[in-house]
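Note that this complex is displayed minus one protein chain, with the remaining chains in position.
Showing chain A:
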Amino acid sequence: MAQDEAGRELGRHERYRGDYPIVVEGLTNAFGDQVVHQDLDLKVRRGEILGVVGGSGTGKSVLMRSIIGLQHPTAGDISVFGRSTIDSDPEVDIGVRNRWGVLFQGGALFSTLTVGENVEVPLKQFYPDIEPELRHEIARYKVVLSGLPEEAVGKYPSELSGGMKKRAGLARALALDPELLFLDEPTAGLDPIGAAAFDQLTLELKETLGLTVFLITHDLDTLHEICDRVAVIADKKVIAVDTVPNLLDLDHEWIQQYFNGPRGRAALTAQALDELRRHMDEPVAAHAVKALDKPPAGKA
């Protein structure tokens, strides 16, 4: 069984109440000569949405795969719910693995099963004593909870659009009512409306289900809108973990380029406009928004 911070055994039917569901210490990952991570440390707080950013090839996905046990690290220790996942016995692991859900980049749905059957797979695997009647009900409401239309439950993944596949993957990730949710670039490849809706869904689910979310993303809007903290991976390490405004103050070349590049600025402006609308009197705000929305003179 997993343990909480104090080292107490975590009961089988008890939610994790420690402060840090994920603790990564001194993680080193190397593929041959190519070192991806060197002495990487990261702590994820319970109940937060932690965004993980980094340039392409900096090992964001490798970090996630290490945490969920798909990638055996070269060195270092990873604890999930206070329990080391390195060298652990898959049989004993069950106390940890049924407490997390993973959404892979492409959804990774089983292509020969319908969406509903996909959601039922983890339920059947971990809780065979649940009667089919209840299992079907669970699958149905999880699909609807993930923002899919009801009739999607009987469809095959090949009949779904990219955005719907992600939602179906999310439904499967939520099948066991996990406490920890891993999302690998959930908004990549979605249209802006779909991406914003997915962000809102993530936020709502986190609030209602009390999730801790580990979210890999390139989407600056996602970072601004829903992430409580952002971990920046560069130089084979996590160089900073903080809120977006605090990260902006840091003097690091990559961070500045990332958040203050043209796209970063656009996301920031959008955020600022939102804030203005929220906090100012209507007429004043409208005026200010108008002024801000105009592109700087000479640059248009």
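Following the convention adopted for this analysis, contacts are C-beta pairs under 8 Å (C-beta built on N, C-alpha and C of every residue); 3 or more make two chains touch, one makes a residue touch a chain; residues count from 1.
Assume contacts and distances are computed from a predicted model.
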From "ATP synthase epsilon chain", "MlaE family lipid ABC transporter permease subunit", "TatD family hydrolase" or "Sugar phosphate isomerase", the hidden chain's UniProt protein name: "MlaE family lipid ABC transporter permease subunit"
Can you say which of A:Gly57, A:Pro192, A:Gly210 or A:Pro245 touches the chain missing from this structure? A:Gly210
Interface residues of chain A toward the undisplayed chain are 11-15, 98, 111-112, 114, 116-117, 120, 123, 126-127, 129-131, 133-134, 136-142, 144-145, 150-151, 153-154, 156-158, 174, 176-177, 204, 207-210
